[in-house]
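With one protein chain removed, the remaining protein chains of the complex are shown where they sit.
Order of writing sets the chain letters: A and B. Residues in each chain are counted from 1.
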Amino acid sequence: MNDLLSIRGLETVFDTKRGTVKALRSLDLDIHKGETLALVGESGSGKSTLGLSIMRLIESPGRIAEGSIILHATEDVDVTSLKGGKLRRFRWKKVAMVFQSAMNVLNPVMRIEDQFIDALEAHDIDKSEISGRIDHYLKLAGLGPKVRRLYPHELSGGMRQRVNIALALSCEPDLLIADEPTTALDVVVQKEILKSLNTLKKQLGLTIIFITHDISVAASVADRMAIFYAGRIVEIGPKEEVINRPRHPYSKALLSSIITLNTKRGQDLISLKGNPPDLITPIEGCSFHNRCPSARPECLKYKPVESLVSSDHYVECLYPIGE
Amino acid sequence: MFAKSERKVEENVSSSSVSGTDVMRFENVTKIYKSGPIVNYALDDVSFSLRKGETISIVGESGSGKTTLGMAAINLLNYDRGTIYFENMPVKKLNRKQRKKFRAGSQMIFQDPYGSLNPYNSVYDSVVAPLNSFRPDLSRSQKREEVLKMLDKVGLRPAESYIDEFPKKLSGGQRQRVSIARALIMRPELIIADEPTSMLDVSVSSTVMTLLNHLKEEMNFSMLYISHELATARYISERMAVMNLGRIVEIGGSDSIVDHPLHPYTKLLLTSMPDVNNSNSEEMDVTLDFDIYNGGIKGCSFATMCPFVRENCKESRPELNKVEEDHYVACFYPLT
Partner (left out) sequence: MIGNYQNETEIKKKGGLVGSENLLVSLFRNKKSRAGLIVFVIFAFIGIVGPFLAPYSASYTGGANFQPPTNAHLLGTDYIGHDVLSWFLVGTGVSLYVGLTVALISVAIGSIVGLASGYYGGIVDSALMRVVDILLILPGFPLLVILSAYLPPTNTTTILILAILSWPFMSRVIRSQVLTLKERPFIKAAVLSGMSGSKIIFKEIFKHVMPLIAINTVYLMVAAIVAQAGLAFFGLGDLNSVNWGTSLYWAQTEDAVIYNAWWWIVPPGISIAVLGIAANLFGSGLTEVSGEKAGEI
């Protein structure tokens, strides 16, 4: 058993006044044990919805309409059917999440230490063990024991995000979902956080799902990379493959629209016309056909299926680039 | 029209280097925020000039003072010391007529496309506002014609279908285009763009950057581009100023700064940038310390973090020194 999590046919929808928005459209995904998988996509692509769906944090008007999220533990559990105490133990014990807005997660009127104690006690950790654990995980996240007695507002943004990571890891989950954990931070701090995530992964044998809109950030942490578009994964594969040999026209467009230090000044950037499809109306054919530079008439008619293009590299396109 | 007053001003500041082609010039501008015992210099003795037709980027992390600088430039913020000149006239001392010219001639593109348009006003209402104030001579239909032309220019086509739309119906990229149309409708000499794409998706952001580039060439305005991000800054601007804790620590040609940074802080920013190809293997060994207020800093603002720090860096403040043609650095021991 090499997979930690298997997602099959997942449909997470949001009921709105205009109709039902299918944020995830029958999504399949396997997450390997011990890997960092980056979910990359633009706003509305469904990448954050997937993270929240795995955590079972989708709230009304949203719901998981269909599909399964199987956690391969001592025995297989379908996360979508967990309730009450079992769901609570699943969160944090098995899976923990770190969010973008570090300040909102920490309770502003509690010392860092007490936030740890609360979380650990809620998960039935032995009292004698707690203090040692706090120090241990703060240290792993690159923070000294001094931080324990401080309040969140006394910490900088980067330190707060480290506290969050330490807090999320303190219950020793198998899977960490990090939703844009560095988006609100400056580059220098971002680099430090990404470094410590990498170290933690190696030391603890963690599996990480890293959600980001920034393909460069994804490139610096991920083993595998999944490109999201309109509620589905259009391309997934080893990082080097996806970045150096993107096979889906959308991945390629996304990669070439990034401005890097080598972009020639004033040159026209490759850009996509139009908008992603409306997720309320059923999508016919390929979801990207209206914006695709290499679309053909068939793309409108037939839904592309996921196909293997090279080792562990899948793409959902009738005419993948380079074939 | 302003020849007379211009000459007068020039005489007054003849001691400093006055160039007739500067659109905007900062001279020793300082802005201090005090809260209890904390004294923070959002702008600490900032001097630079923006030449006609050029784009200069102000690059820095949060708290570096770059947004304060933009607000001061557009005269939405009072500063404590120093002078800002707009076409060689001190902005604070403009008379009524000159102030009007300054207002019409300097506009801003804001960061947040969702906050910079009034949700109750239509696209037309937003874009026409400057015309209402500065061009009372235009008739209603002439104004509408102007707005349509401008919308077309910023790529909202067909303009007719956008002009009566409300922001609610527009995507982030479209809103930002409306903002740009409003800023440009008076054909200003100066545009201040405060991270205009940082809240947009990657693919949208690249279209907006391309648009800005085209408009810049077509309409020939000067631009102060504020960004936390070096790659877009280099893409859009010929010159670049790097800010750290309210001070400009390095200023010069964008390529020159990116290719061989002279200040250790610039180098830190460059090596910290995530890179798609992971070609960025160089690392700098810094002690991170971001909770600094620069009120009490005697020496270099980067001294506490700098791996190359020496005794005198903590004692006296390095001034911007010319190291090569059009490349200045505020460091006693610039990188080579």
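Note that in this section contacts are C-beta pairs under 8 Å (C-beta built on N, C-alpha and C of every residue); 3 or more make two chains touch, one makes a residue touch a chain.
Owing to the predicted nature of the structure, the values given are computational and were not obtained by experimental measurement.
Among B:Y33, B:F166 or B:F308, the one in contact with the hidden chain is B:F166. Among A:P181, A:P276 or A:P304, the one in contact with the hidden chain is A:P276. In the full complex, chain B contacts the hidden chain through residues 74, 76, 100, 103-104, 106-108, 110-112, 115-122, 125-126, 129-130, 132-134, 161-162, 164-172, 179, 182-183.
Assume only the chains that are shown with their structure count from here on.
Taken together, the chain A residues at the contact with chain B in this complex read 42-43, 156-158, 186-192, 194, 213-217, 219-220, 243, 253-255, 257-261, 263, 265-266, 268-272, 275. The touching residues of chain B, when paired with chain A in their complex, are 61-62, 171, 201-207, 209-210, 213, 217, 228-232, 234-236, 238, 254-255, 258, 268-270, 272-278, 286, 288, 290-291.
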